[in-house]
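This report refers to the structure that appears directly beneath it.
With one protein chain held back, the other chains of the complex are shown just where they sit.
Labels for the chains are A, B and C, by order of writing; each one numbers its residues from 1.
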Amino acid sequence: MRKIRVGVAGYGTIGQRLADGVAMQGDMELVGIADLAPTLALQALRENDMIGANGVKYNLYLVDGADRSAFDACDIPVAGSFEDLCKSVDIMLDSAPGGVGASNKAKYYEPLGVKAIFQGGEKNSVADVFFHGYANYEKGVGQNYLKLTSCNTTGLIRTVDCLDREIGIEKVAITIIRRVADPGDYHRGLTNALMIDKAPSHQAVDLMTIMPHVEATGILVHTPVTHGHIITVLATAKDGKKITREMALNAFRKHPRIRTVTIDEGFKGNASLFKYARDLGNRRGDMYEIGLWEDSIVESGNDIMYAINIPQESVTIPETIDAIRASMKMQLTREEGTAETNKYLGIGKFKALQKFN
Amino acid sequence: MRKIRVGVAGYGTIGQRLADGVAMQGDMELVGIADLAPTLALQALRENDMIGANGVKYNLYLVDGADRSAFDACDIPVAGSFEDLCKSVDIMLDSAPGGVGASNKAKYYEPLGVKAIFQGGEKNSVADVFFHGYANYEKGVGQNYLKLTSCNTTGLIRTVDCLDREIGIEKVAITIIRRVADPGDYHRGLTNALMIDKAPSHQAVDLMTIMPHVEATGILVHTPVTHGHIITVLATAKDGKKITREMALNAFRKHPRIRTVTIDEGFKGNASLFKYARDLGNRRGDMYEIGLWEDSIVESGNDIMYAINIPQESVTIPETIDAIRASMKMQLTREEGTAETNKYLGIGKFKALQKFN
Amino acid sequence: MRKIRVGVAGYGTIGQRLADGVAMQGDMELVGIADLAPTLALQALRENDMIGANGVKYNLYLVDGADRSAFDACDIPVAGSFEDLCKSVDIMLDSAPGGVGASNKAKYYEPLGVKAIFQGGEKNSVADVFFHGYANYEKGVGQNYLKLTSCNTTGLIRTVDCLDREIGIEKVAITIIRRVADPGDYHRGLTNALMIDKAPSHQAVDLMTIMPHVEATGILVHTPVTHGHIITVLATAKDGKKITREMALNAFRKHPRIRTVTIDEGFKGNASLFKYARDLGNRRGDMYEIGLWEDSIVESGNDIMYAINIPQESVTIPETIDAIRASMKMQLTREEGTAETNKYLGIGKFKALQKFN
Partner (left out) sequence: MRKIRVGVAGYGTIGQRLADGVAMQGDMELVGIADLAPTLALQALRENDMIGANGVKYNLYLVDGADRSAFDACDIPVAGSFEDLCKSVDIMLDSAPGGVGASNKAKYYEPLGVKAIFQGGEKNSVADVFFHGYANYEKGVGQNYLKLTSCNTTGLIRTVDCLDREIGIEKVAITIIRRVADPGDYHRGLTNALMIDKAPSHQAVDLMTIMPHVEATGILVHTPVTHGHIITVLATAKDGKKITREMALNAFRKHPRIRTVTIDEGFKGNASLFKYARDLGNRRGDMYEIGLWEDSIVESGNDIMYAINIPQESVTIPETIDAIRASMKMQLTREEGTAETNKYLGIGKFKALQKFN
């Protein structure tokens, strides 16, 4: 069977990881990546002779406005224009800066009949479906334009959808303790301050778009760290049903993209999960699973409360690969689609190793 | 009427502010302070000729184990021993390091018949009553040994008690976004990490001790900042009653020790409140009120959710002064006791200035 | 003798402190302050009934473009326009955002014949003299437009000028470990990163403008903290002369605006000095002196190396007051001018208390 041909627009924090994710799929071909300037990310790629994940060569295409001579000065080889790339693919993963995706769609994707998956920075209106691999896979099947949930929402929904399918959820209230910058960022830091946003947070609103039967609200506080958001969730079951700690724990432990951890093992906070992924030897020190602290799960009346860790750089990659599978009808159901993604990304392997007391 | 004679044991972050608070009470006399070593706080006091808040002279007494020559080397005058101080007061405010308070009680307070108020670092068993000025003032009236709630719990209870008296509360779930160190601390920092504690947090448990009719739980996450904890609270009313945003807002706006603020005014986070207190010209840049963001208040089904800011260095001072009033029977009711404290500390003045739309 | 009438343009971090500094001078009158919007700083002032330092009322004037109704909505009283203020003063302290000072000069100060002192954010060309109270006071005497050195340069020059007058300095190499934001800033933070500027740093270049006989260069690294820059200085004497540790120490200890401290006393870093100023009860927790660690002074061949702490919010206030004295010919010499400033700001009092071993 012919491999699905995929391109990646924008080789930033997310784009690099999307390219890696595609390169690891046995049934997809990474045709190329596109960017505007010879960033450090591209200089690093060139230092590796343009070889990325899985031994795959990443061909670079230049988007409109790029200065070819700047790439030549860095000895970064160029394979062609963004239009060339668009003409060679079945589907584009658009991780360009917010707003550029919409203009890419109008100028290239629609005229050329190319499907596209947009990241969370774009407006919802750019897409036919606001997508999450586990929560609404089937809605994306065969659709031309999908938009992924943002990093916090993606991880959050994994847990709420997980509880919802097991128990039935009608309401959640979240507190997002947001990391304010990625490692290597200098332009959006925060120093010795917690900064609060007006409530409700957009992540709660986005959750309701994906899971319309759930009422969600929340408060977001920015914190001066780089290694993963932490979210506390208070979830209420339907019909006044009580959710016990055991019910929640059992549900979470079965989910391939939720890594249940404990403080006693050594997972003291978000930096432990970052360090653990580095120590695993994962490419770029990334982790696809969210962390969920078993020691954080407490009952509040009939409700359940818990805390999760969102590895913001990499968490949306699996669901974006799911989106390719849905859009391209590679698999028609949530179970089959996510299973293929998980297989190629090595997700869920640790589940077999986990022993629970 | 004779002024109540008060001593302060431990001139650290809390002790300095307790001394200042007592010095500002028209019906109390600060007999002296006690400490072990010539810390920077004492060097600063001596640079001011031992004159503290309100033009009051702070007489220094040395606790057991202090090396008098170290104080002489710094030209810090010494008025006597800790026993001397204990013998000259009606009541001691004990802000010594955790555990020392219990030994002070056994060795000095009980034998000498001196009452004492302990801070949150001591075990509950050190005191007859676990005390909060607004939530259970009457329980402390006439008691010999009271223990104050810790900084987070003190501020949190102000809001929960406030809602409880207006509406009736049966359950709260909190997320504490804890500042990890005070300005000037070097010994307990955290760098680029969010650290999580096992749930439930002790603050939730403490709240239930003070307000036994409320079920409370919560998760605490440490963050690398110094200017004030932020807590999000989800409160559920008794009997399935709905709490509207307006009901909560109206209740909070009336409370003298709750400063309702908005992001639009410029209160973007905890550092804004710290800066504002400095710009007010408050001594040490302190604030006695907690901040409560009006823009954070959101409804979650019948529940209400909101975020508060806890100025950890100074928030417990008013309630500790309340405790003196209760223990010494200076005022017999919560309304009278807290009103006198507020008057002398200048709390609530800003309420008259606030205009609400 | 008539008091010199002073206005302050811009009530930000520096402007607030300039107003306070002027209000403390017995031979100056703070006519008013001017700003554009009802910032938190102005809301705090209004909460104090517009009373600032030393019990002085701060009259507020509005600059061009200000929306009067925004001030009315906050109940902040307005005394008039910026032009009104300019017409009522002998000299303006311009702490408006960078660039605005130049336009203020063209539109108001020159036409109205008002003298002005500009802060470090303006270009040097805005002024007749680039000024430092200790290093070149006499150059500013009688001049109409002076520009102050920036915070780092002001503190740095205190020490280099101090050594130069005692020993004779021909070369300095500095490393600036820069705090990246002020307490309360949210717009220019840095998170878990050290950021480096192209060398040489502008502070080294500025030093050479003020002290043209010294060759200076340096490297600046931004760090994610808010409580004071630290600078290391390597100074070389003229003619191959050796500077001993003792020579340097003796010179520094005599300077009123240099506070020599030690790690053993408890001054472990920049946050200790911030805390100490708060514990002194200083308004806004400010300190006018720079800190200089005695334990940091080491000999490097014939050169001397040492580290200083720059309290960035307040360090330029004394030299700006000096600039008023020079420009208005209140005192004609460096010794007399700085002495008057020091007297009214309470600088140097601690010198009498210091005991050296």
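Throughout what follows, a residue touches a chain if its C-beta (ideal position, glycine included) is under 8 Å from a C-beta of that chain, and two chains touch if they have at least 3 such contacts.
What you are looking at is a predicted structure, and each value in this text was computed from that prediction instead of being measured.
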Thinking of the whole complex, not just what is shown, which of C:S88, C:N144, C:T209 or C:T232 touches the missing chain?
C:T232
Residue, one of C:V56, C:C74, C:A102 or C:M195, that touches the chain absent here:
C:M195
Among A:G101, A:G218 or A:G285, exactly one should touch the missing chain; which is it?
A:G285
Could you tell which one of A:Q43, A:S103, A:N250 or A:T333 touches the chain left off the display?
A:Q43
Contacts of subunit C with the absent chain, listed as residue ranges:
171, 173, 175, 177, 179, 192-200, 215, 217-219, 221-228, 230, 232, 234, 236, 263, 268-271, 293, 295-301, 303, 305-307
Interface with the undisplayed chain - residues on subunit B:
180-181, 183-186, 189-193, 195, 224-226
For subunit A, which residues reach the chain that was dropped from this view?
16, 39-41, 43-48, 52-53, 73, 75, 183-186, 191-192, 227, 265-269, 271-272, 274-276, 278-281, 283-285, 349-350, 353, 355
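Following the convention adopted for this analysis, only the chains that are shown with their structure count from here on.
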Distance between the centres, which are taken as Cα means, of subunit C and subunit B, whole angstrom
35
Could you grab the centroid distance between subunit A and subunit B? Build each centroid from C-alpha atoms only and quote it in angstrom.
43
Between subunit A and subunit C, tell me the centre distance in angstrom, where each centre is the average of that chain's C-alpha atoms.
48
Among the residues of subunit A, which ones contact at least 2 other chains?
192-193, 195, 224-226
